[in-house]
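Read through the structure below, which is laid out as structure tokens, and then see the notes.
In this view, the complex is presented without one of its protein chains, the others remaining in place.
The letters A and B name the chains in turn, as written, and every chain counts its residues from 1.
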Amino acid sequence: MPEFKIQHITRYTYEGMVRDSANQVILFPIVDVHQDVLKHTLTITGNPVVDTYVDYYGNEVGSFTYLEKHSRLVINSEVLVVTKPRELPADAMPASEQWQKLQALQYIVPYIDFLKHEYFEALPELQTVIEQQKQDNETPYQTALRLCEYVYRNFKYLPGVTTVETTLTEVWNLKAGVCQDFAHILILMLRLLNIPARYVSGYICPNRNGMRGEGATHAWAEVYLPDYGWLGIDPTNNCVANETHVRLAVGRNFSDCSPVKGVYKGSSGHMLEVKVSVEYQDQPSNSNESTSILPGNSFVQAAESEVFTTNSYRRYREALLLQQQQQQQQ
Amino acid sequence: MLSRVAASFYWLSRYIERSDGILRMLKINYASSQDAVREFTWKPVIRIYSVADAEQMSKLDNDSRAVLAYMVSDRTNPNSILNMITLARENARSVQEHITRDLWQCLNEYYHCVKDPDVTERLLHDDPISVLDNLNKQIMLYYGTAEVSMERGQGRSFMNIGKFLERSIQAIDLLDIKFGSVNNNPDLLTDTTYWKHLLQSIGGYELYLKTYRDGIEAESVMELVMLNTDFPRSVIYSVNNIGRYYERLKKESNLSNYRDIAFQMGKLQSSIQYSSTQSISEIGLHQFLTQIKTDLYTIGNLMNEHYFANS
Partner (left out) sequence: MYQSAHFSEYNAISGVWDEMYNENHNIREHYQRVISYLSKESADNLNKKEELARRLFMTQGITFTVYNSGEGIEKIFPFDIIPRIITGNEWKLVEKGIKQRLTALNLFLRDVYHDQFIIKDGIIPIDVIYSCPHFLREMYQLDVPHDIYVHIAGIDLIRDEKGDFYVLEDNLRTPSGVSYMLENREITKRLFPDLLPQCNVRSVTDYPNILYKNLMALSPRQISNPTVVLLSPGIYNSAYFEHTTLARLMGVELVEGRDLVVSNHKVYMKTTTGLQQVDVIYRRVDDEFLDPLVFNPASVLGVAGIMSAYRKGNVAIVNAIGNGVADDKAIYSYVPEMIRYYLNEEPLLKNVPTYQLRNADEREYTFANINTMVVKKTNESGGYGMLMGHAANEQEIADYKKEILKDPRNFIAQPTISLSAAPCYLQGSLQPRRIDLRPYALCGPDGIEIVPGGLTRVALKEGSLVVNSSQGGGSKDTWVLD
């Protein structure tokens, strides 16, 4: 059973002093038959009290505030996780029967939330692709793998070209992005075929194999298969997400699972750095080999660091004026 | 009291007091511009009270009526009476449930009065003095209403601290600019109309005549504006009042914050109280004024930090 020691550091550095920081963290790995947490320590600047609760999707969500003046905020999450490989679907049921079973889930909680697709400009284009890809006699499982490969082959893995605010249409037109974009596109395709699909955030711990998504938080998709349950598939690496994928949270999309998000008061801009490093059970932490093979250990992923340099005070005033007027009056 | 509410009280008063100062100044300057024995210039007034650049200055072209319209009802001038009163009213609006209805209505009327398009029209083509008098009356009405209707609580203390802080800064700016001009034009030092004019613009002429029997002299003018405790627009009177109203906040304050500001105030008060025309001229007037102004700003910043939660 693989055992991973994962360190995930989120560091906000502000240009000047800020106060009244409020943050939400979804950094608590899921505990189930395939994954267990042996130890978890969460250290945060100022040692605020973190309150956690289980959200609608079953994720453990923490939140905290830090009111004192500060010029940086560091959230350090260190977790020791064991994973168990899961058996792949036997996929023995006839395809048509499986599709029928999926059809019946349409109006059932929780699947209803994982079948809804938002309006999307390139929808007709995407529909055509799906029709071309889908083979009549294939099962949902086979179809999911096929689409996963489609995304892997047709989208370029290119950190830095997209941000969390990039829309699906933009990603579709760019045909490039990072794991989060790959996952979103795949999820949309699956949902259009009526296969329940959800977003997963987590870490990838590929040992020596060198996969995309190391050094940062990773994201992939999970599909619901009849007579099997949820299965993770990773379009960024074109593989089934198994014991090398550590799951933090599931949801409809990124914003349901965002590992760390926060707001603060103050007129200065900020810089965000995220680092994820993994140590393996069979490799001591001081192993040179490990760091040389995994340069991602101290790599700052561009897509996850952002800098605001605009005048945030003016932005605040403008927003204040606009929003006060816009409040709906019933 | 909410920090934001305290801050609104404070700023409400600062804006009202500033508009009061501007109106008085405009009235006297307009009157002297009509007494045109020599070339009259609006430059110092514009310099004290607005941020007009060279281009704006040349556009106004020292035309008295154009200057009045610019200073009173021009939206593009951030320090115009119209903008001042709009800001004052916004602050009042956000504390509407803390001020009396009478006071709100008074301010509201003042606002509607300044906003009237007729104001510009009359400044440009009618008797400007009656327009300015009319607006000034609104402020006196406001101060009177505040005096009789506001409860004697924290709110009023913050209002008065704002009012006297603004007033002392204005008196300092006026002295600094008027005495500064003397450096370039030493003739002004003995020009009695020049000093009479200064006194009139802050309503101190009559008191001056009663206090100093041997005519108008620059040094005595400075002494009156700086150090006369009976003159309601003198720096010392204003600073003493800041201290007086601040003391009333003591029992509702966090003690260490209170002491922090009280110390600054005490220091400022004694540096003025124990000054004389002689000691001031030894330091240099400009130097002295700059120091006092810095101290006043320090107090303002500390208020912001300790009472207004940086709002």
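Here is the rule we go by: a residue touches a chain if its C-beta (ideal position, glycine included) is under 8 Å from a C-beta of that chain, and two chains touch if they have at least 3 such contacts.
Note that the structure is predicted; figures quoted are calculated from it, not measured.
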> Of A:M1, A:V33 or A:V49, which one is in contact with the hidden chain?
Replying inline: A:V49
> At which residues does chain A meet the chain that is not included here?
Replying inline: 20, 22-24, 48-49, 51, 53, 55-57, 63-65, 67, 107-109, 112-113, 116, 119, 261-263, 265, 316, 319-321, 323-325, 327-330
>> Please output the residues of chain B touching the missing chain, sorted low to high.
In response: 1-4, 6, 90, 93-94, 96-97, 101, 104-105, 108-109, 154, 249, 252-254, 307-309, 311
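FYI, only the chains that are shown with their structure count from here on.
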> When the centre of a chain is set as the mean of its C-alpha atoms, what distance in Å lies between chain A and chain B?
Replying inline: 58
